[in-house]
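The structure follows.
What you see is the complex with one protein chain gone and the rest in place.
Naming follows writing order (A, B and C), and every chain is counted from residue 1.
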Amino acid sequence: MASYLSAAIFIGFHGLAFAMVLYLISVGLSVTMGLMGFVNLAHGVFAVAGGYIMTGLMNRFGVPFPLALLVAVFTVAALSVVMERLLYRRLYGRDELDQVLMTIGLIFMSIAVAKYLFGSTPEAVHLPSWLSGHVDIGGRDFPTYRTFLIVCGMGLVIALWLTVERTRFGAQLRASVDNLRMAQSLGINTGLLFTKAFALGSGLAALGGGLGAEILAIYPGYALENLAYFLIVVAVGGMGSIRGPFVAALLIGIADVGFKYLLPETGSFIIYAMTMALLLWRPQGLFGRA
Amino acid sequence: MTDIPAALETEKLSLNFGALHVANAIDFRLDPGARHALIGPNGAGKTTFVNLVAGRLTPTSGRILLDGLPITHLPQDTRVKKGLVRTFQINALFRDLSLLENVTLAISERVGIASNMWRSAGSHRAVIAEAYALLEDLGLADDALRSVRELAYGRQRLAELAVALALKPKVLLLDEPAAGVPSGESGVIIAMIERLPADITLLIIEHDMDLVFRIAKRITVLLRGRILVEGTPAEISENAEVREVYLGERTPT
Amino acid sequence: MIRRLSTAAVAWSVVLAGVSLTAATAQTVKVGIVNTYSGPEAQVGDQLDKGIKLYFNTHQKDLPAGVKVELVVRDDTGPNPEVAKRLAQELIVRDRVNVLAGVIWSPNAAAIAPLSRQAKTPFVLMNAAGAAIPRISPYIIRTSFTIWQQAYPVGKWAAKNGIKTAYTAVSDFIPGHDGEAAFSKGFTEEGGKMLGSVRFPLANPDFVPFMQRVKDAKPDAVFIFVPGGKQATAVMKAAAEVGLKKAGIKIIATQDIVPDEELPNIGAIAEGVITAGIYSTAGDRPANKEFLAAWKQAYGANSTPDFFSVGGWDGMAAIFSLVKAKNGKFTGDEAMDYLKTWKDPNSPRGPISIDPNTRDIIQNVYIRRTEMKDGKLVNTEFETIPAVKDPWKEFNPEKK
Partner (left out) sequence: MSETVSDKIAAAPAIAAFARRDRLRAYEALPWLAAIAAYFLFPTYLPLGAQILATTLFALSVDLILGYAGIVTLGHAASFGVGAYTAGILAVRGWGEPVTGLLAAAIVAGLVGLLSGLLILRTRGLTLLMQTLVIAVLLYEAANKATSLTGGADGLQGMQVWPVFGIFTFDLFGATAYLYALTALFVAWLIVRRIVYSSFGRSLTGIRENMLRMQAIGAPVYVRMVVIYAVSAALAGVAGAVIAQTTQFVSLTSLGLDRSGTILVMLIIGGVGRLYGAFIGVPLYMIAQDQFSQIDPVYWFFWIGLFMVLLVSFAPGGVLGSLARLTQRWRR
C-alpha cells in the first residue's frame, strides 16, 4: 500500500512539474492558433530563445537566476513584437500552407543561429544553491527545483487566468477569440490586441523555456524536436482556449511520467494513442468550440 | 388535396442548441409544383430551416419527408441525388474555376461520372455540351470560360442558379436568390425563376417582397423558429400579426 | 531499351571513374569523412571533427615530399543511414576517395560497410561501436572501441569490488543492448546478481521515471548506458533528481555518460561515478599531455577533448601512417594489409593496435572514478586492464 502511495505521489509530482513547463510554453500557441488562426509551428523558438538568453546571462555574465529569467522573458516578448509586425502580420488570414512554410523556415533559422552563437552542446543550468538539493515535505524528499517550478507555475497560471478574466485586455481577448468580426465591429483594435496577445504568449513561452531548461534541455534542435509535444497540448486542450491546454498539459505530463514509470517498455506509444483517441472523440479538443 | 403525397414535408422538425430553439416543431408542407415563399425577420430561422431540410444540419427531433419517404437521416449528397437541391444566400461557387467548370461539376455528380478516376473529364462531351447549353439558356454562355471571380455580382447569382438547375431538381430551395443584387438587375433573376418548368417544386426564402409577391402562390411566415402563419399572398399581406411583427419591422435600415 | 541504356551507362561511367577505384594513382590521397555536423546530435560530431582536424593540421608536415592528404567532409545530419550511405557512395564514385573514415552512428556505419566491400575502399571507423560492423566488410578497421570492450570488464570489476546486486538502465538500441548484455555477463560471471533492467527510448527528454524504477529496486549499483552528448547529461540530472546517491546506489557506466567536456554541465552528481573507458583527459601519459597541449592551443583553453576526439585523432594517425608507408600510392587490398597490423604504442590513450583477425582495436581499458581535482571534475584512471580485445567477438566467433 505504501509503495502504491509513493508511486502515486512520484507520478503526480513529476507529472505536474512537466505539465507546468508544457503549459507555459503551449498556452501562447493556443491563443495564436485560436485567435489569429495562425499555425505558428515556430512557437518553440520563443521558448528556446528564452532558455538561451537565461543560461547565457547566467553562465557568461554571472547574472543571478531570477534576474536572468526576467530579462529573458522581456527580451523575448519584445523580440516577438518585432517579428509579429515584420513577418507574422503579413500572413494573417493567408493560407495555412504559407504559415507552415514560413514558420518551418523560422525554426530552421533558429537552429542555425543557436548553433552559431552557442554551439551544439545543451546549455548547462547552474542553479543557485537555494534551488538545488532536496526539500522535505511531509516526511518525503522532493527535488527543490521541481518543487519551485511547480509553485512558480501555479502562481503564473493563476495570474494569467486573473488577467484573462478580470482585465479589460482579457475581456477583449476573450471576445475576439469568440467572434473576431463581432469584436472588430465593437471597436476593439484587434491589430493591437494581436500584438499584445502574441507578446504575452511568447513571453510565457520564454518563461517556460527558461524555467523548464532542466526538463527540456536547451539546445539548437529544441524547437523542432519538441514541436509535437506543444502541438498535442494545444490540440487536446482546444485551440483558442486558455484553460484547455492546462488540463491537456496535466493529462499529458502525468500520463507521460506514469507510463514511463509503470510500463517503460511501451515508451511514449500510449500517450500518442490516447491523444489520437481523444481527437477522434472530440476533434475540437477538450475545451475547443465545435 | 392532402391524399397526394407532398413534394416535401416536415413533421415537428426541431433543432435546439441547449435552451435555444432555432427550429421549433415546424410542420411544413410543400405541394408538388408549388411556388412557395418562406419569409420572416432576420434570425427567424429561415436559413436554418433550409440547412435542416438540405441535410447540412441534423435536427434534434422531427421528420423530413421527400415524396412521402423519410430522408431525415440521409446524408446531404443522397438527398441531392433524390432531387432535393438548394442554392446559397451568399454565393457558394468555385470562384477560381470557370463558369463552365462549375456547371460541369454539378452535372458530373448528377449523371454519376464524378467517381470515375480514369476517364478524362474532357472526354465526356455530352456532359460538357449540356453544361454549355444550360449556360446559353441562362444567357451566360459568353462567360463560359471566365472564372467566377471575374463575373459581376448579378451574373454570379445567375451562376448560382445555373449550378442548382444542372442537378435537375424536383424540389428547389432558393435561399435569397436576389440577395445583394442591385434592384435594377434583380429583374433578370426574377424572370429566370418565373421561367422555371412547372414540375419543379419551388421554395423561396426571400427578403425582397416584390419578388415574393410576384412569384409565390403561398407564403409561410417564420418567427423565432416557429411558423407564425401560412396563407396566400393576399391573406398574408392583410394579416395584422404579420404586418406588426414582420412587415412593420422591415423598415429600410 | 532501358536495359541497353543502363548497361551502356554503367560501362561508360566505369571507364570514367573506374581507374581510381582500384588504385590511388595521384599523389594526393583523398580521405572521405562522413560525420555529423548538423541536427540535434551535432555536438559529438563536432568533437570527432576537432580530433580529426587536429591530427591533420599538426602532422601534414610529416608527409613524404610530394604526397598530400586531402579531407573531403560530408554531413550525415545524425543517425540517418540513407543519407550516410548516399554520401559514402558519392565520396567513392564522385570524389573518388581512397579511404573512407569517420562515422558517429552504428546504423550509418552498417549502411556504409557494404559499399566499402563493393568498392574495396578501406573504411576507418572512428566512432561507431556496434560490435559486429567490421564483419560486414573486410575493408574495415576500427580505431574507437566497442561497448563490450568496456561494459564486460566493468561488470567483472563491480562484482569483485563489493557490489552484490545490480540493475541495468540502457537506451533502446544496439549499443544499449550490447551494454546490458555485456555488463550482466561480466557481473554474473563473477558471482553478482542482476535485479532487473529497464530500456528507454533513444530520444527521450526526461529520465526521471526510469531512474525512479532503479531506485525502487534498491540495487547496490546501476549500470547505465546512453549515447554520449545531451542524453548523458539528462540521465545524470535525473539520477540526481530522484536521489540515487542518497539511496546508496552506485552508478557504474561506460565512458559515454561522463564525457570530459560535459562534466561541468553534469555537476556534483557525477562525483563517485565509476566508469570503464578508453580515454580520459586526466590520463597521466606524455602522449596525452602533448595531445592536450595541442588541443588547447588550437581550440582554446575552455575546449576539452574526449573519447570521440581521440577516436578521430588515432584514426587519422592510422591513415597518415599508411600514406607514409606506401608513399601515397596503394590499392584497397594493399592498404588493408598494412592497416590490419597497424599499431601505435604512444596514442594519447596508451598503446593501441589493430587485431589482424577481427580488424578491431586492442587497447587498454581503464576503470575510472569521477572526482573533484583542483576544483574541476575529472575522470581519474585508477585501474588498468591491459590490451583488451573485443569480448563479443571472442564469445561469438565468426562462422566461416
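The definition used in the following text is that contacts are C-beta pairs under 8 Å (C-beta built on N, C-alpha and C of every residue); 3 or more make two chains touch, one makes a residue touch a chain.
Just so we're clear, the structure is a prediction, and the values are computed from it rather than from any experiment.
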Visible chains in contact with the missing one: A, B, C
Contact partner of the left-out chain, one of C:63, C:174, C:195 or C:325: C:174
Contact partner of the left-out chain, one of C:27, C:58, C:89 or C:353: C:89
Touch with the omitted chain, as defined above, among A:21, A:39 or A:125: A:39
Contact residue for the chain not shown (choose from A:5, A:67 or A:228): A:228
Contact footprint on chain C, counting only the chain that is left out: 2-3, 5-6, 9-10, 12-14, 16-17, 37-38, 42, 73-75, 79-82, 85-86, 89-90, 92-94, 106-107, 110-111, 114-115, 118-119, 130, 171-174, 201-202
Chain not shown, touching residues in chain A: 33, 39, 41, 87, 90-91, 94-98, 100-102, 104-113, 115-116, 224, 227-228, 231-232, 234-235, 239, 265-269, 272-273, 275-276, 279-280, 283-285
For chain B, the residues touching the chain missing from this view: 54, 56, 75-81, 85-86, 88, 92-98, 100-101, 104-106, 108-110, 113-126, 128-130, 132-134, 136-137, 141, 144-145, 163, 166-167
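The criterion applied here is as follows: only the chains that are shown with their structure count from here on.
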Topology of the chain contact graph, where touching chains are joined (line, ring, star, complete, other): other
Mean-CA-position distance for chain C and chain B (Å): 74
Residues of chain C touching chain A in the complex: 38-43, 46, 172, 198-201, 203, 205-206, 208-210, 212-213, 216, 229-230, 233-234, 237, 240-243, 246, 261-262, 264-265, 267
Interface residues, chain A side, partner chain C - complex: 3, 10-11, 14, 18, 111, 115, 119-122, 124, 126, 134, 141, 143, 146, 214-217, 219-221, 225-226, 257-258, 260-261, 264-265, 267-268
